[in-house]
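As you look at this complex, bear in mind that one protein chain is not there, while each of the others sits in place.
Coming up: chain A.
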Amino acid sequence: MKKAKRNAAIVISSSDDDEDFSLKSNFTHSKPKSQSKSASVPRKNPKRAKTALLSASCPRSSKEASGFDEMKRFCEEFKDNFTGIKVSAGLQSNNAMWVDKHKPHFLEELAVHKKKVEEVKIWFEERLHAAMDDHNNALLVAGPSGVGKTATLYAIASHLGATIWEWNTPTPTVWSEHLYNANSGLQYMSKLDEFEGFVERVRKYGLTSPTLKGSQASVILLVDDLPVVNGRVAYGKLQKCLKLLVQLVRIPTAIVITNYDKDDSADFSTRCWEELLVSLHNAGACKVNFNPVTINSIKKTLTNICRKEQREVSADTIELIAKSSGGDIRHAITSLQYLCLNPHRRPILPLKERPDNSICLDDAFSLPFGKDETLSIFHALGKFLHNKRENDLATASDRDAFILKEKFMRFPLKMDAPEVVLCQAHGQARTLSDFLHENVLDFLNEEAIDDAWLVASYLSDAEFLLSSLNGLLTRDFGAENIVQSAAASVAARGVLFGNAHPVPSRWHAIRRPKLWEVEQSLRRNKCQMLSLRGDLCNSLTLSNQIVMATEYRPALKWLGCRASESFQADDMVEDDSGSTCFHEKKLDMSDDEIEDW
C-alpha cells in the first residue's frame, strides 16, 4: 500500500519539478509526501505540512515523545523516502534545471551563430568604450522565443565585465486584489504605467544609483519584459514611451522583443510588435534579428550537456530532439532533461527501427517531447482548400472498416486529420469559416456545381452552429468551446469532402473575406437610414427599416429631382450613389474580379 503511494508521489514530483525548479530544493522535497498523504495541507507552508504528515504517518507514536525526537525521526524517514525518489526519478543531487545549470557563461558556449554574437559584442564594445557620444544607445534584439537572445546579452556582458541592469517587472495586481485594496486608498497601476514611470526616471536621472557610482563599472540596461498592451491606445502609449527611451537614453540599452508566431499576422498584437520594431528602428535604434538555432548547434550543445551530466543518450535521439525543437534551444534542453529523467521509460526507437515505416519524419505527436509546431491560419486554409489527396483508392479501402457508397468515397487525405491542423492553427472558427467561404469556389472544378452545393451546405451548417450560441443569456464557455470547434471541424471537413473533384493545384492568392467589408458598410448604411427616417416620412410616424429600404428609397431615386425640394442635398447625393453603385459595380465585377480566376 505504502509502496504504491510512494510511486504515485514520484510521478508527481518529477512532473512538478519540471515546472517549478525555481523553488528551493528543500521545499520541493517535502512536496511528494505532503501531496501523497495529506493533500489538503496547503503547499505554501512546508513546516505545517511536515507536522501534519508526521501525525498521519505514525499515528501510534507515543504522546510523550519530544518534538525534537519526532522531528528527527521524521527527518530520517523523509531522507529514506527522498533517496528512494532520487534513485527512481534519476535526478542529480543538484537538481537544478538543466537550462539554468548549463547556461552559457562564455561566448564560446553560446549556440547562437558566431557572427551574430560578434555583431552584438562589437556594438556593446563601441558603446561602452566611447560612452557619452551622441550615438544611439539602443539595441533591439528580436527573434523567436528560446533562441538565446537574453543568454547572448548576459554572456556578452560578463565577457565585457559590465553589469546588467534589468527593469524589474512589478508583480501584476489581480483585479479582485485591487478591489480588495481599493478601500485602503491604493491606486491601481497598470504595468504599462509603471514602465512609463521607469522610462521617465531613466531619461531624467540615468541609472545613477549611489552605491554604484563609485565602482565606475560599465552598465548595460536590459528591457526584457515589455508590458503587454491591448488595443490601440495602450499600444500608442507604449510606442511613444519606447521611442523616447531609444532617443534619449545615455547608457547602452538592449530591448528584447520576442516575436511570437511570426506568421500569424491576422492577429492584431503581432502586427503591433512588427510595427513597433519598425518604428523604433526608424527612431535610430540598432536592430539585430536572431534566427532559430540551427539543428547542428543544438545537437552540439545537447551532446555537451549529456557528457557533462554523464548520460548515455543515443545520437539518434539527440537528433530527434533537435529536429523537433524547431530551433528553440531552451525547449530542446528541457526535452533532453525530461527524457533522461526516467530510464525506465520506453526507449525512443530511432526512426529507421520503427515498425511502421509509413509514419513520416515530422510526426511529432508520437514523441513524448518536442514542440508542437504552430501553423499560421493561412497555412491551414491552404491545406483545406488545396485538398491534396492520395491517388489510389486501394489503401483507402483497406483502412476503412465501413463500406461506403461510391459517391461518399474519397481518397485519403495527404495531411493530418483536419482537427489536428485546426488545433495547430489556433484560428477562430468564425474567421476560418469566413475565409473558407470566400475562397473555396476558386478551388472547385469548373463544372462541379454539385460540389459547390455540398460545400455551401456544409458551410451553412457551420454558420448555423456558430450562431446557435448567440442570444443565450448566460455564457457557458465550455459549451461555447465545443460548439466552436465542432463548427470549425464541420467547415473544414465539409470543404474537404465537398470538393470531390479538386482542380490540379496551381497558385491561388487567398482573399480576405469580402463579407467583412459588406457587414461594415451594411452597418453604416443602416445607421444612415435610421437617422434619415425622421425627415423622410415627414416625422409623423417612424417607418420600418425594411419599408425604407425596399419601398421609399427606390421610389425616391426615381423621383430624383422632385425629392430634392423636400430633402437636403446631401441625402440626395447619398441616394444617387446608392442607385448608381448597383449598376457600376456590376460592370466592374465582370471586368476585374473574374479575370483573377
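Here, a contact is a pair of C-beta atoms (placed from the backbone, for glycine too) under 8 Å apart; a residue touches a chain by one contact, two chains touch by 3 or more; residues count from 1.
Convention: contacts and distances are computed from a predicted model.
When the unshown chain is looked up in UniProt, the name that turns up among "Exosome component 7", "Gaa1-domain-containing protein", "Replication factor C subunit 3" or "Ubiquitin-conjugating enzyme e2 w-like" is "Replication factor C subunit 3".
Where chain A meets the chain that is not shown, the touching residues are 433-434, 437, 441-442, 444-453, 455-457, 459-460, 463-464, 466-468, 470-471, 473, 514-515, 518, 521-522, 525-526, 529-531, 533-534, 537-555, 557-563, 566, 578-579, 581-582, 585-586, 589-590, 593-594, 597.
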